[in-house]
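Got a structure here, written out as structure tokens. Questions coming.
A protein chain is absent from this complex, but the other protein chains hold their places.
To keep things simple, chains are lettered A and B as they appear, and every chain counts its residues starting from 1.
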Amino acid sequence: MEFGPHLLLATLEGAVGAAVLALTALGLSLVFGVMRVVNVAHGEFYMLGAVVAWFVASTLGSAPATGFVAALLIAPVCAAVVAMAADRLVLKRLHYDPEATIVATIGILYIMQQTALMGFGPEARPVAPPFNTRIALPWVEWGENGLALFYPWGLSTTSYKLFVIAAAAAILIGFALFLSRSRFGLIMRATQLDRETALAFGIPVERVYSLVFGLGAALAAFAAVLIVPIQQAHYLMGADPLLLSFIVVIIGGLGSLRGTVVAALLIGMSDGIISVFFSPTLAKILATLLVALVLVFRPQGLYGKKRA
Amino acid sequence: MTVLETKNLTRHFGGLTAVDAVDFTLQKGGIHALIGPNGAGKSTFVGMVSGRIPASAGEVWFNGRDISGWPAHKRMRLGMAYTFQITAIYARLSLFENIALAQGTRDRAAATKALARVALADRIDQVAGDLSYGHQRLLEIAMGVAQAPRLLILDEPTQGLSESEIAGFNTLIRSLAGDTTILLIEHNMDVVMSLADEITVLQRGAVLATGTPDEISANRHVQDAYLGRETC
Partner (left out) sequence: MSLSARSIALHMSLIAILFILCFTLSDYHQGNLARILVLATYAIGYNVLFGYTGLLSLGHAMFFAAGLYGLGLPMHLAGLAPLPAFVIGVLCAALLSALVALLALRTIGVAFMIVTLMFAQCVFLSILYFGTWTRGDEGFVIPQAARQIMGLDLTDPTTRYLAALLLFSTALLITARIMQQRFGHVLIAVRENEERTQMLGYDVFRHKFLAVVISGSISGAAGAAYGLLFGYVGATFASVQYSIFPLLWVLLGGAGTTIGPLVGAVFMFYLIDYSSGFTNAYMLIAGVALVLLVLFARSGIMGEIRKRWVPWLP
């Protein structure tokens, strides 16, 4: 393939990754923003979403579409329930102490991951996409008869990949509206700004925390259901989205939702594009190093505002 | 002899000027009180003197040396001590450990003596966090004294002390004066009037007046700005 079509293909692959990453990172950012909890187990809620999706799809059997839609509804709910239980049983009892909650969520990470290993097994398992039409993409080139449209071999995407991008965009827009328009969105923002004042105004902060933790996990699980027809479910699949989400949240500014989405698009796209042309390991090293240095020298992130 | 001098010392927080070009000198051996309404910039001022808060502009001279750019710990080693407005002790360590860290040696006799000055010697092996609030404040003052400083900065030391503890505090501070220069931020006017040799009144980040206690109580500007309206 020529360079141009290759780049278009990489961009499309990157966009799928970015869409899913934006949802996952949004969950992590939401939890950190409102609760000041760094959820190291976030990637495991993603994994849980994928695993539940496989269970739902394989239980419902025949029609992939039915199984997929059911998974899209059930998996986020499952993740939310597990997350809320973890919040009630563990995080709340630690009074959301930042360092203690990190250690605890590392523990939760291993508990979830290893439970998945016991219940789901070490294999990677596929989930069938509900629809998967191959769409060939055209490319323009200056040929013998002037500008010509043609379809290079291998330059194609699928209807499902386009659906993933659209679905993620819809959720992001819906979430932004939910945050700015709904009553619960207002309560969340109030709790994020000032916990004590929120308490004084009668906001049940602990319940808000539980719901936020559940919501963060549900976003990760939803993202995983979207990706699982492309990537397969595996008990160790949580590590990469966790690392990438961290990168996104830190670059975007800890707790800044708009920054998170912008950074997710940036990181997701460049990860997709860089991985096509360079070694993915080198890309990861550079990204991780960059993020560490951002934290050291500009802790409010590239997008966030400086605190007074 | 001048122990401390600030020239044009200034601190901005965003658009707000908390301390505005303060020139201030402190003579050796006296007790100098810094008073003023809340938000007058007293804590910010001593914060800049001690190095906890970086200055936006101006100089700090201590014992004839320009220490403007120095980090806090170097200033302390040169002979300053600082007690926090909000009690800052090692709550999980014993009183002995607290004093030992302050005096820089593990000399138990010296530590006992330092604690005796605030009547806490019999509690030397207790954990500091188990003390009552007033006793914790006294411990912090004892730590400041144990540093054997040339300049002891006390940020609202009597807050939360009982009447009898305040009387003890007054005696302690008087006994230090002479060798140690004391800079005291204080809200309790009885303490100020009975201890201070000299008083500086800060208002909106600037020096409103400096003088003896008598001069300050007679100063019309001070009465208008501060004393007359002081309700607490």
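Everything that follows uses one rule, which is that a contact is a pair of C-beta atoms (placed from the backbone, for glycine too) under 8 Å apart; a residue touches a chain by one contact, two chains touch by 3 or more.
This one's a predicted model, so the numbers in the text were calculated from it and none came from an experiment.
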Touch partners, limited to displayed chains, of the chain removed from view: A, B
Identified contact with the non-displayed chain, of B:52, B:123, B:187 or B:204: B:52
Missing-chain contacts mapped onto chain B: 50, 52, 71-74, 76-77, 82, 84, 88-93, 97, 100-102, 104, 106, 143, 147
Positions on chain A contacted by the hidden chain, ascending: 38, 90, 93-94, 98-100, 102-104, 106-115, 117-118, 122, 243, 246, 250, 279, 281-282, 284-285, 288-289, 291-293, 295-297, 299
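Just so it is clear, only the chains that are shown with their structure count from here on.
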Averaged-CA centre spacing for the pair chain B and chain A, given as whole angstrom: 52
